[in-house]
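A protein chain is absent from this complex, but the other protein chains hold their places.
The block that comes next holds subunit A.
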Amino acid sequence: MADPNRTVVVTDGSNDASAVSGAAAGVQSSPKGEKGAGTDPSKMDQQTLAAVLQFLKNNKLRDAEAALRREAKLPDGNGDSGGSSRVATSGEVSLVLSAYESEGDLARYCEYYNSLSSFIESSLDAHKHELGCLLYPVFIHMYLQLVYNRHEKEAHKFFNRFSVEQEDWHQEDLRTLSTVKTREQMEGNDLMDTFRSSKFVLRMSRDSYQSLRRYLKQNEHRELLSILQDHLFIDVFDGVPRNREQVQATSGAMMGEARRDANKVKVLYGLPKEPDINVPLDDDDEGVEGEDKPKKKKQKKDLLLNKNKKADPNAPPPSRIPLPELKDADKLEKVLSWKEGLKRVPLGRENLPSICFYTLANAYQNVSAVGVSEDSSLLAAGFEDSNVRVWSLSPQRLRTMRNASELDQLDKEADDIVERMMDEKTAADSWLLHGHTGPVYSTSFSPDREQLLTSSEDGTVRLWSLHTYSNLVVYKGHNYPVWDVQFSPTGYYFVSGGHDRVARLWGTDQFQPIRMFVGHYSDVTCIQYHPNSNYVATGSSDRTVRLWDVLNGNCVRVMTGHKAAVHTLAWSPDGRYLASAGVDKNVLLWDIAYGRLLAEMKGHTDPIYSLCFSREGSILASGGIDNTVKIWDVQKVFEEIAGSDDLTSLDRASLVEVGSLLLGSFQTKATPVLKLHFSHRNLLLGCGRYQHS
């Protein structure tokens, strides 16, 4: 994505997801030989244009199509809509699918597959598991070739015979695959598009690779060889072959593992130096309170000094990303949160957190999203009937601002001007926000608690003012459901991601995205902004977690290991570790420095929808629709790897022994845990909707 403008054009023009991924793959100059790499840009554009026109035509958007034709100075296609477009379509399709054209003896595919699998079975134990990864992609591509070449019966037989041998976590994709039974159905199937346009990535040691090559030389299965060449990417590394656990830990993603070079870029995961804040107001505050306060104040000063002195070598330079200026109110906010932080309860193995659980009762519509503000004073719930409701969790009730004429009469120099701007008469416990036209899938408060973002099935992201409780901006761009939206920790920026497989970075004052993060093979299901605002982590239903650099839009980490869609992410407070969880009921812990898997935490019995690190990062809380909150001892993992931190060359995931990471499990009566949040004082807040049996 060197040129963001172009991406915008491409993606905005062609809303069709398949077109996006196809085009994106082309632009990325992926190693897809037939189409992308060798062709010159002008031809590329022609292809893209053709695809866009085709899409418009298919969706009967005639005016748009005519306009685009005029712009591109192409002959009007209306005259011969029957003939030429048919030709064009079939040309397009055949181009796209020609990878599966094969003259080989298709009937012998069963034989080939059997031979390969028996070779793997009989190979040395050391290589067996690495080579075993070959079977799944080979199986898929053989099946697709059979289908494409109209051997439906053989394809069916082939599928039934070997699909049961595949690993459990592939069964979901296999189900999708099994519905594709004819050549015609291969077009327009998202999974199919992914398989044909991208290579399946495998990693194996040199030794394993050698033994594979020997096998291929001995048995001259030309078809097998061509599949390996065309559709697989084998990333060979030097070292000891991985064992079964290691292979399994990182497999599971839709398109295989991450390439080794995908995680080589240095990530500046450190936190930047806190800016110097001198707020005189703070001292006054402390002075009033009494005798024993000075001691505390000193402590706090120390803390401030410490923070200032420590310059994290991994921190990005402060000017790397232009961030909004800190306003006085923001500085005050920071001081207050530090003060709160002083009263923090240290958590750990010996001290488990207290959990305050908020239950939404009488919600006749399902609650699909819950968000809590950073300082734990506000809670927003998104409902499936497209409403959003904001509650106050503090004694402070929610008020709107006075109207303009009243505001005019206020003395603007008054000290308590902020208080006076609010209309006391409007105080309420909760406010209802109407505007979306579909289920609301996520809510996110701005750090200053003046704005709220929501995303919905209707394809929009909406920005709401919490002063007037009205809709300020509708961000359109995702034309498909937007699954998640999140404010950056500094405000102004936010990221959204949805069914169109793209994560977009926005500024609140712009209605066009600033960056587009393209690369996921399936829906972007969840997003977390890095604490230093320089990176964005996304989880996807292609079962990978990716990390994107906000500066240049590059994907800097790809992490594979989940066996089903990822639905929630959480950053450790120091910005180095990332936790992810989802439908596969496991919580995975990643080290962003090297992009490696640290630990796997099993225990939930239903999909997990919320994760949260405690404020000092020693404990991880997870919650899901199995109605339980589980507390994990991640400090133990961090300590364990601290000893072996110099293993930068550690390529393989060396899982920390996770025998007893689970510290506690707390069940609610009948309330799924949709949101977990640690307050500044390390009180854990949970929220969900009570479900009548």
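Things to note:
Methods note: a residue touches a chain if its C-beta (ideal position, glycine included) is under 8 Å from a C-beta of that chain, and two chains touch if they have at least 3 such contacts; residues count from 1.
Here, contacts and distances are computed from a predicted model.
From the set "Auxin-responsive protein", "Transcription initiation factor TFIID subunit 6", "AP-2 complex subunit alpha" or "Vacuolar protein sorting-associated protein 35", the protein name that UniProt assigns to the chain left out of the figure is "Transcription initiation factor TFIID subunit 6".
Of the listed positions A:274, A:606 or A:639, the one in contact with the omitted chain in the full complex is A:606. Interface note: of A:149, A:163, A:465 or A:554, the residue touching the hidden chain in the full complex is A:163. Considering the whole complex, the residue from A:373, A:541, A:560 or A:679 that touches the absent chain is A:541. Against the chain not displayed here, subunit A makes contact via residues 59, 156, 159-160, 163-164, 171, 174-176, 178-182, 185, 189, 349-364, 366-368, 379, 381, 384, 389, 391, 430, 438-439, 441, 457, 480-481, 483, 499, 523, 525, 541, 565, 567, 583, 606-607, 609, 625, 629, 631, 663-669, 672, 674, 684, 686.
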